[in-house]
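A single protein chain has been omitted; all remaining protein chains appear in their positions.
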Amino acid sequence: MLASLRVAVAQLAPVFLDRTKTVAKACDAIREAARGGARLVAFPESFIPGYPYFAMLLAPVAINESLQRFYAQSVEIPSTSTEELARVARESEVFVVMGVSERDGGTLYNGQLVIGPDGRVIGKRRKLVPTSHERLVWGRGDGSDLSLFPTEVGLLGGLICYEHSNALFRYALLAEGEEIHVAMWPGGMRSIVGIIDAAVRHHAFEAQAFVLSATSVLTRDVLSALGDSAVGKLSEGGGSSAIISPRGDVLAGPLGDEEGILYADLDAALITKMKTVVDSTGHYARPDVVRLEVDRRPQKLVVLR
Amino acid sequence: MLASLRVAVAQLAPVFLDRTKTVAKACDAIREAARGGARLVAFPESFIPGYPYFAMLLAPVAINESLQRFYAQSVEIPSTSTEELARVARESEVFVVMGVSERDGGTLYNGQLVIGPDGRVIGKRRKLVPTSHERLVWGRGDGSDLSLFPTEVGLLGGLICYEHSNALFRYALLAEGEEIHVAMWPGGMRSIVGIIDAAVRHHAFEAQAFVLSATSVLTRDVLSALGDSAVGKLSEGGGSSAIISPRGDVLAGPLGDEEGILYADLDAALITKMKTVVDSTGHYARPDVVRLEVDRRPQKLVVLR
Amino acid sequence: MLASLRVAVAQLAPVFLDRTKTVAKACDAIREAARGGARLVAFPESFIPGYPYFAMLLAPVAINESLQRFYAQSVEIPSTSTEELARVARESEVFVVMGVSERDGGTLYNGQLVIGPDGRVIGKRRKLVPTSHERLVWGRGDGSDLSLFPTEVGLLGGLICYEHSNALFRYALLAEGEEIHVAMWPGGMRSIVGIIDAAVRHHAFEAQAFVLSATSVLTRDVLSALGDSAVGKLSEGGGSSAIISPRGDVLAGPLGDEEGILYADLDAALITKMKTVVDSTGHYARPDVVRLEVDRRPQKLVVLR
Amino acid sequence: MLASLRVAVAQLAPVFLDRTKTVAKACDAIREAARGGARLVAFPESFIPGYPYFAMLLAPVAINESLQRFYAQSVEIPSTSTEELARVARESEVFVVMGVSERDGGTLYNGQLVIGPDGRVIGKRRKLVPTSHERLVWGRGDGSDLSLFPTEVGLLGGLICYEHSNALFRYALLAEGEEIHVAMWPGGMRSIVGIIDAAVRHHAFEAQAFVLSATSVLTRDVLSALGDSAVGKLSEGGGSSAIISPRGDVLAGPLGDEEGILYADLDAALITKMKTVVDSTGHYARPDVVRLEVDRRPQKLVVLR
Amino acid sequence: MLASLRVAVAQLAPVFLDRTKTVAKACDAIREAARGGARLVAFPESFIPGYPYFAMLLAPVAINESLQRFYAQSVEIPSTSTEELARVARESEVFVVMGVSERDGGTLYNGQLVIGPDGRVIGKRRKLVPTSHERLVWGRGDGSDLSLFPTEVGLLGGLICYEHSNALFRYALLAEGEEIHVAMWPGGMRSIVGIIDAAVRHHAFEAQAFVLSATSVLTRDVLSALGDSAVGKLSEGGGSSAIISPRGDVLAGPLGDEEGILYADLDAALITKMKTVVDSTGHYARPDVVRLEVDRRPQKLVVLR
Partner (left out) sequence: MLASLRVAVAQLAPVFLDRTKTVAKACDAIREAARGGARLVAFPESFIPGYPYFAMLLAPVAINESLQRFYAQSVEIPSTSTEELARVARESEVFVVMGVSERDGGTLYNGQLVIGPDGRVIGKRRKLVPTSHERLVWGRGDGSDLSLFPTEVGLLGGLICYEHSNALFRYALLAEGEEIHVAMWPGGMRSIVGIIDAAVRHHAFEAQAFVLSATSVLTRDVLSALGDSAVGKLSEGGGSSAIISPRGDVLAGPLGDEEGILYADLDAALITKMKTVVDSTGHYARPDVVRLEVDRRPQKLVVLR
């Protein structure tokens, strides 16, 4: 990666379930991060069009209206929404790592979208296992995108929320030489702040990589609109975005309940320094004892001859 | 595992480089933990005969005298030392998970020894990759012992220090259904307390298992005896033992610079509760995408026909 | 597909074994459906020039005269017959999905012909396995046309009669994202009305698609002309056309023994709504376990190298 | 299969979330079916310990207490519960096909258990894709059990509920020569009775096999206990069990809202009779055009060498 | 091999921890050896950028600054450094066997690099077991490069320093028909001159091969810079390079404390002459009693399907 790289994490609340307005808000944040000197800016899980809290709070039998709206506001790739993000990324000359609910046919996916400073989509990936209530909303990705995004500023990887609970998912990325990891999470869930903290610091340590951990925050308006069932389950704010060093130290943040943009200057030498002690894919590995098998073949339903 | 199980972590300093006295001190601690109601007690890394700090502080060319003494005080399995531990385990009716420097022929290993309340050795394992300066002291284990110890109180696993930096080592254990994990660390190293904290809480979360994290403490006497080179590198005390829930919450500890025995009552239902959300080896796994290959064959130098 | 689309099913009897008159009758029906607001109208199996009942009722040794006449009245593509249909489709601005006995050299095929509102042939396909007595009349198609017809009103697929008994034929279409399925059947066979009912409702459910099921009816004149051997085998009328929702609900029909044109307004949101529950090609698929291999290569007799 | 075979379908309500009592009730039904002359008796989906309606009606955030109880009452295989079923199957000399929520480690599966008249477990399988709210409760099976259970009375296959929406799952079974298919469904859901009807009659037609379709019924007590949120979503009774011929005709049933045991005498000659017209795996197949790839390898997380 | 071949051993001191200048010095030596008639020239262990004496002399806790510099000055393959060596090899028309500290990702390896007179990299290998303090610096190679480099002047093999203590490593090479063996060692260590002498003469005898044994020398400047801790451990000079015949006789050298280039003319007939007495891989072998198993599979951490 670059010897020195300024990065940003945008801890923002989306304009809930409004794709167009959330894209606009994201574009403002991209511009601001660029003005702040960042060359890469990461956003929270499913930032566009927001996290499907309704699936936690409503009974599955009562979910349909919300789900149809969420489906309608989800993001096709490419579409005018992604083109708008790309245009602003190009104007601002930054890399954008965006959490989106991706729509593909009749199925939605919890996705990560990476756009380069040249305005091109570098890649995207889909969460492999939706968590709990998310299974009512999102389908499952496959191994075809379980890999890094090579960029001129460094080898970039990403996982979403409880994907960080699966050591093999994480190893599949770090084994490729991950240098900058983007971890995306929802906001409004104070009860998992401790889990997030341990996960991102430990992944930084295992990967000897920088971690950009982006949560959103839950606004009072959205919280109220979610109704009484949210009381005691979700909380206003509930963010904990942070930027972590390859040793697991917190370089910036954590941000709490307020919106904001975190910045940190990443010193690539810290990776090397850490790897001389524990290089998980070099001198600290034991390929004679444990190896990871990754199936990157797209899972096609129909194979044409 | 048992529905409810009281466990203990002994954060103690060994009688440095004195196997006989350290065994005696360990036996006292086993008895005390038993009196405290514990049915299982875990000790720190290389508790017998102490952690080889000399290998950090002395130049390799100056290491020999210390190394020969360390070799002489290391533990053969079985030997009178292990028989003494076993006798006390039987009398106290507890499981003992002990960190030992194991001696086998001309090579030492950083080992974990598990003794049952019937006084039998249930098993042992060897650290797969010694860390940094440890490579001057200890050899490398193989995959033959990278597995759990089945006991009547639960499925028990263990790793030593920076083995926790390797996601595949950890997954090899948790994939077998680990319920209680013993993480062993040295004492006297305040600089890695943050790493330990993230590692044990995150492993608990990934494994949906209880973690008993045992560090030793460094006494003023031993620290002084290590000489000036230890200043700024090691610190008096430097423990951070803790007991963690399957959700990553701290149930007991962390203990700081003092010796002591931590206790916690483990409620097996917490494992199930966590697994309904993220069962890393069940509904949250993707064996169609990522699989771990483990080679458990002993690495024999000579194969007889 | 279009958010809302009015479609029609023409349950009519052909002018038996008279291509020219049947084409004329079809054109009248196209114009009527257009007047009724339909943008797409589907016709029964082998509507032009009629279904070869003779092959059921005559001994194969006695079939020749009927077969020669049937051959002569079958439809070449293109030909003046198809041009006439295209002209009327253009004038009426509707999509036409027509059952034809297609003549290609010395072989006939049980075919489906799709014409667009611009008067162009969008595509055609051939029944893969003729059923029973049909094997005396029609040849077998290949995989080259086992795919959807993309149109501006939606992704259109079609199968003929007992092709619906083959799960793989059906899956090959639905896996491409079928939105409107045209199922064609003969008339005059009351004994299979239950089979048709289950087939079209279940296919709608499996594909999360609308199904236009078109049967013809058998007139008293034609039935008499078929002679005594038809008694107890065929029945006057014998239609059961219907239009089905993606949930398997009947939106229009079934029509019984009389001729008529069925209409329904298709609400595309019903597809999405159903797919959030069972998307056979998305979140409800298991490509890691079952996959369909489709060979779409034309089955050429001579391969030039 | 046997030339003639009397089978039974038990449309019963479980003793809700009480494994022991439900097993006892199942045993009574087995004995009764045997007295009625049946040699095989099929039960509804997740009969032991009942269908997890709570996952439909409660918000995911409110599900935990119910889920822990459901976990505790689920069925390990083998266990005293399955041994009790096996004992009664042996005494009664019948085949039992039972719907169970199977517990394996931290994950539950929606399972089908087949026990023979010799009291041995012939096999079991797990639902490949849990539907909607079920994803909060059950994990996903793999291809290792997507196959038939060979018995002396015929080749037996089974699928659970909306697995019938996946043509490839169904074809994987029928392609092996399925003769008797057991389709399991929950009770209390009047809104899907039409889907069930089409699915089981169409599968019989596609497979040219007999189908035993078993739903449970929802009692007033359980419905009341589910609370107000069930109103308009679930209904008392709501069964529609039936026995279907290879032509798609209804041989017995459907039963409506009451408990009861259906019987039918299956005439194996009907299979052959149907196959002479449409043998989906013989003369009506087109392996040159469409083929199914099935991966029956168990999806192991860890591969040992 | 060639019937007669002039070879050289360059006993030189690197420009310590300065890759660019050491490459330049190596290039001068290559040119000189070529002028001296040599067609192959061997260099000492880790010649570029020098041997990591600091790891012997500094405590592991004090090693970091030195290690980072050593990492930075290590050699990537390919890189401008190796291209420069290749250019000079091509101009001088000699084979070059160079000791390098190879950098690959976050891990360094103690490497041997072989370049041909056509300027192409023929191959490279990595030390299998770093010795003592080297474990703080270098990772471990695998079996994938434990084999000979075939060249037009003979079958070339190489091992580094105490790899010569492992009979199986040596046999793996000689069993392939090794003709010219390059043994690399550091300089400045008078205490191991006797070990080097026995090792290279005995390997020549066991392999019936010529051995080019290359040590570096330690300059006064570098020795001073290493500080007081080096006193009594390292010595100025400390070289013992030599060229050995297949019978174990010394053909040239040993050189002592000074820099210099040794030359010898190798007579291939000596190999044959020795093999008629003891051919370790022919008439003097007992494959019925002892056999070597070599695993040459690269030890990959991730296996892609």
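Here are a few things to note about the model shown:
Each chain gets a letter, A, B, C, D and E, in the order it is written, and its residues are counted from 1.
In this text, a contact is a pair of C-beta atoms (placed from the backbone, for glycine too) under 8 Å apart; a residue touches a chain by one contact, two chains touch by 3 or more.
These numbers were taken from a predicted model, which means no experiment stands behind them.
Contact with the chain not shown here comes from a single listed residue; of E:E93, E:D249 or E:D265, that residue is E:D249. Residue E:Y162 is the one among E:Y162, E:W185 or E:F210 that touches the chain not shown.
Only one residue in the set E:A225, E:V277 or E:L304 touches the chain that does not appear here, and it is E:V277. Panel shows chain E; residues 128-129, 131-132, 140, 142-143, 146, 162, 165-172, 174, 194-195, 197-199, 201-203, 205-206, 247-249, 277-278, 280, 283-286, 288-295, 299 of it touch the chain omitted from the view.
Contact residues of chain B toward the unshown chain are 64, 67-68, 71, 104-107, 138-140, 142, 299-305.
One rule holds for everything that comes next: only the chains that are shown with their structure count from here on.
Chain centres here are C-alpha means, and the one lying farthest from chain D is E.
Chain A and chain E touch with mostly distinct residues; of the residue numbers seen at this interface, under half occur in both copies. Annotation, chain A versus chain C: rotation angle of 75 degrees from the Cα superposition, expressed as a multiple of 5. With each centre defined as the average position of its C-alpha atoms, the distance from chain B to chain C rounds to 71 Å. Centroids built from CA atoms put chain E at 78 Å from chain C. Within chain E, contacts with two or more other chains are made by residues 301, 303.
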